[in-house]
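Certain chains of the assembly are absent from this excerpt, and the rest are unmoved.
Read from first to last, the chains carry the letters A, B and C; within each, the first residue is number 1.
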Amino acid sequence: MGSHHYPAPELDVTEWIGTPHTLEGLRGKVVLIEAFQMLCPGCVRYGLPQAQKVHRAFPQVTVLGLHTVFEHHEVTGIDALKVFLSEFRLTFPVGIDRQDGGMLPVTMRKYGLEGTPSTLVIDREGGLALSHFGQLDDLALGAVLGEVIADRGEQ
Amino acid sequence: MGSHHYPAPELDVTEWIGTPHTLEGLRGKVVLIEAFQMLCPGCVRYGLPQAQKVHRAFPQVTVLGLHTVFEHHEVTGIDALKVFLSEFRLTFPVGIDRQDGGMLPVTMRKYGLEGTPSTLVIDREGGLALSHFGQLDDLALGAVLGEVIADRGEQ
Amino acid sequence: MGSHHYPAPELDVTEWIGTPHTLEGLRGKVVLIEAFQMLCPGCVRYGLPQAQKVHRAFPQVTVLGLHTVFEHHEVTGIDALKVFLSEFRLTFPVGIDRQDGGMLPVTMRKYGLEGTPSTLVIDREGGLALSHFGQLDDLALGAVLGEVIADRGEQ
């Protein structure tokens, strides 16, 4: 089933807070990526707490944050972000999406994300099983995770 | 995968409010059964609202209520139950678990339920994928549903 | 200030679960009355929990329930109500509003209540400081209680 998902583009990250990851290196694992900005209310209120909850409750899922800054760059640099992650007790690795002078950072553009927070789920074959902008119900996210966790491909 | 679940015992229901169902007749479908009592606070606060939410959000899942009365029988009869279901806008079919004079009603005993609310998920082959007593996180329930929905057996 | 409130009509109650009360006997005290029906979803979800919270947090306030049944009388009699109060851990006294064959019970009519849940606050002089139908924000209810608790009249 997972084999029918569109291939998830590789992350283009300039720096990691925590262990660095590539999607290629994570092949065979289920991955949840939370694309966020540290001063985005929806990210703080529901996107990041939900990602942290998955990180705690689903040991079979690799949870990553992706800091996709497209506004207020001057006050959301890596030093501010490190304080934010520590204060808000977010314990999964976070990559900084590459800025190349475009309006949106590179990975955000590759995925065609509409804004933050956006939640991505990537299956074991590297297919994009979910790309959701905005608040996402726990039941709905759980169902996507349950499906891709169960799907071990057609050996 | 579903084929590895323990077979779910058939429901023993004396009367239905709404369309009657048997697990045998539902083979091939994913089923969620919410075992409840109408004057049980946990049922009213989280068990039944969660079942109703699944009923609305997951058209691939057949949601049933099971009224497993083991106390206060005199004030939770079928007339009271009908009023309760209508007032609380619960729109899935509800079966009345058979009373045979034992401490617990028959289906409740067959499933070894510890109390109310209890949530049961049954896979397409009739296997019991989940039996949970008490509050159940939406993410966790979603994951079970996602897995059994995705599992179409080994053709 | 309280002296400017319209006088609250006396309760007309046929039976009490818990200690009986009259508004006349409570003169000098602040009173909160929660008018409810045991099978009314809004009562169960917010009206009664809020009344119970006031009962616990405000020792200066006498909290009473008033069972103002105007539908489904046959399944919400005193035996059912006693089970309901005990199961939902509601520990304040509850009076049964008098039925005289009218569409609404007597006290409910005297207060002109629009439905259940309705929250009434009565000041130390017996004036009606608040009559609110439906969900009531904790901040707003707290402000009314704070005002009438502080108001000790013009000695």
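By our rule, a contact is a pair of C-beta atoms (placed from the backbone, for glycine too) under 8 Å apart; a residue touches a chain by one contact, two chains touch by 3 or more.
Keep in mind the model is a prediction, meaning the values are calculated, not measured.
Visitor: Given 3 placed copies of the single sequence, how many copies form the entire complex?
Guide: All together, the file's complex is an assembly of 4 copies.
In this section, only the chains that are shown with their structure count from here on.
Visitor: In angstrom, rounded to a whole number, how far apart do the mean CA points of chain A and chain B lie?
Guide: 35
Visitor: Which whole number of Å gives the spacing of the CA centres of chain A and chain C?
Guide: Averaging C-alpha atoms per chain gives centres 50 Å apart.
Visitor: Quick check: what residues of chain C touch more than one other chain, meaning two or more?
Guide: Not one residue in chain C touches at least two other chains.
Visitor: Along chain B, where are the residues that touch chain C in the complex?
Guide: Its residues touching chain C are 39-41, 44-45, 72, 74-75, 77, 79-80, 83-84, 87-89.
Visitor: In the complex of these two chains, what residues of chain B are touching chain A?
Guide: 1, 53-54, 57-58, 137-151
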